[in-house]
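Here's a structure for you.
This view holds just a subset of the chains, kept in their places.
Per-chain residue numbering starts at 1, and chain names A and B are given in the order in which the chains are listed.
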Amino acid sequence: MSDLRQRLFAELDSIRLIDPHSHIEPKTAASKTLADILGYHYYTELIHSAGMPRVEIEDPGLDPKEKVRRLVARIEPLRNTVQYSWLLELARTFFDFPTDEHLTPANWETLYDTAAKRMAQPDWEQQVLDRTKLDAVFLTNNFDDPLTDFDTKRYIPCLRTDDLVFHLSKAAVRQRLEKATDTSIKDIATLRSAIGRLFMHFSSKGARACAISLPPTFAPTKVAPEAAGTALTALLRSTAQNTSPETLANFVFWTLAEFCAEFKLPFDLMIGVNRAVYRDGVYQGQDLYDSRVSLIQYQELFNAFPQVVFPISVLASVTNQELVSYAWIFPNVVTNGHWWYSNTPAYIEHDAAARLEAVPQTKQIGYYSDAYKLEFCLPKFAMYKRILAKLLAERFVLERGWTEDQALDLGRRILRGNVEQIFNM
Amino acid sequence: MSDLRQRLFAELDSIRLIDPHSHIEPKTAASKTLADILGYHYYTELIHSAGMPRVEIEDPGLDPKEKVRRLVARIEPLRNTVQYSWLLELARTFFDFPTDEHLTPANWETLYDTAAKRMAQPDWEQQVLDRTKLDAVFLTNNFDDPLTDFDTKRYIPCLRTDDLVFHLSKAAVRQRLEKATDTSIKDIATLRSAIGRLFMHFSSKGARACAISLPPTFAPTKVAPEAAGTALTALLRSTAQNTSPETLANFVFWTLAEFCAEFKLPFDLMIGVNRAVYRDGVYQGQDLYDSRVSLIQYQELFNAFPQVVFPISVLASVTNQELVSYAWIFPNVVTNGHWWYSNTPAYIEHDAAARLEAVPQTKQIGYYSDAYKLEFCLPKFAMYKRILAKLLAERFVLERGWTEDQALDLGRRILRGNVEQIFNM
């Protein structure tokens, strides 16, 4: 079986990829130093969790090399974690880090210097893309991103809308919206028009998705325009916080879905995160969740927008079965990757197995990197491909008597084909 | 291990079965054409979910052969699903469908014609029963089913009570009840008496269970007769909908439990379904669920009726651990099969493993088919038996050093013996 799994992995690993969700900055897609790598929140938050004070990590003006030195000095407790294994795989693949060594105070500097040298090569970004077999990467763009000065075929714009839905009560957000759309927001009509202009702009730049992350309490409903108008008026007149933020949040969310229909954009829903639960956590290391969330909260949305595809990520593995069932019943619900706290092997294996056996093969997007730097796409996708090879070997070839070719066809769809189909590429 | 598992499967596969829950129609138990097979909601809903418009599937007056042609033309996206594997196993076993072929526009007609010929044989039903080694099948009978003109030893009546509990506010349901019981329902006493007559009727026809499916919000409580009386009076006087449907639902539900005690009938509870979530779904393909349900909601019921056995099915795998724990503590709680959205291998394996190691072996009903047509009992039970063989091999023979005979004794109880014991057969 081990041989079978390795053969399947080798084939899956040869597939050219499109990464359907990341936080890559297209103008600084690759890393400049190892501090960009070790500064990823997975490392800073885990090292902080294991005992390193936040101030030592987030010391302002900290030199990148000193930052890496400090983090490596406290990284030993992370050796068992899969996140640490991404780091070693990345270091071995890109920077010749020895196969049998851990990252320690004794060897980090060699790695740092080697990495700095490679990263300084003018074609470093291209080298990483080539080695990762990455054809394109979806971005996470602020709604007022001009989307200029980068190759939107390689770095595909995606309209991220958390601010619009959940922070419109902040004057700064409204000002950004007014500026980006050259619209004075006075009422529901102008608000709607401004949002429409965002879609026009993003669409014209080749955006392939609208996306949002949602707290576990959110349950979208259609709001009557009058109610939304009243809420907006109250907000605009007051210098205080919006008194009915939920009404406006629902209005904006529903409006986004309407524009997704109009512009034929899939609407990525990332369901379940509570922000800033650990208030003294490191940057990007404060969010957690309440796993008591249900897709029944999205019942009205899925019924109201049959023409919009909703690629859905759930934060907690306990929600995955609902996702499988909703994707099995609703034509417009698609499973999307393994998100954040569920992006570890035990949960991926359990969740992916359930999807592979009950969701039509055309409705599953296997994986996305969620990465901030290009170098992470390789080890993260590799982790997923190893698990996918295991599932295909055990559950399809051995259990169900599939040929290896049949299993690989399924793998190729999940990994690549569906990304192209579902996002109309 | 592979050999061990195959040996165990072969033995489990030789056991003669009683299927303790199905939707078989006893007078048309077997299929007439392949449209009866492909018309099973698992195929229509998955094919619809994968893109086929409902109107093309549910076109009224559609010829069976044309229906099959249309469905097969859109079935390719389902090839990975376990439901599709049931279809292939069924076609291979009963209709000589080639082992290495998928169902395609090129070969469906041959299969259709072969199936039609076989199904037209006068002893087709018996052939299916023999091949499946099925001794008896539990039905799902409407409360006003006369239960006549079929062999109630082979097709065992089961009193299904969803309508009584949740739809008594509908005049049509009350009229059916009055007619079936020759009772004029004027108050709580006559309502109770009518329900008692249903039990007498079903009991006299050899019914072996009362059953109901329940929404995740339901939490049965005992209602004072006065409150129930008030609610019933309000309902009977008004032409409008019942103003306190929950009071009456609870009264009827509790009354059913009382009659289960009196008539010594197990009360099958199928917990967790939300009906008509996807309003435009195909027939029987609209229901989903909210996995936020707890057996704590049934605390009062389990305490109040120690003499009633409650075989319990849960819709979501996340509820399975509660089911295991409640069956481990409450003498009257029994685990029952793997229901609907949890009836896929990854969930069966996880859920059955937990049951096998913590619930007394006399309190587990391994599996039921939930089938609408006899032909499905074979592939569905086969799926379960393969998983059971895996669990017995890995977790009992290899992990715990059991002999194969000991493991098979456990398997026989789970598959057959407990059905006879628990349903007093």
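Heads up, the rule we're going with is that a contact is a pair of C-beta atoms (placed from the backbone, for glycine too) under 8 Å apart; a residue touches a chain by one contact, two chains touch by 3 or more.
The shown structure was predicted, so the numbers you read here are calculated from the model rather than taken from an experiment.
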* Asked: Since all chains share one sequence and 2 are shown, how many copies form the whole assembly?
  -> 3
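Criterion: only the chains that are shown with their structure count from here on.
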* Asked: For the sequence-identical pair chain A and chain B, what is the superposition rotation angle on Cα atoms, to the nearest 5 degrees?
  -> 120
* Structure fact -> chain A and chain B have mean C-alpha positions lying a whole-number Å distance apart equal to 39
* chain B - residues contacting chain A, complex -> 45-46, 48-51, 77-83, 85, 274, 277-281, 285-292, 316-318, 341-342, 344-347, 350, 386
* Where on chain A does chain B make contact in their complex? -> 292, 294-296, 299, 302-303, 306, 318-319, 321-322, 324-331, 350, 353-354, 356-363, 395-396, 399-400, 410
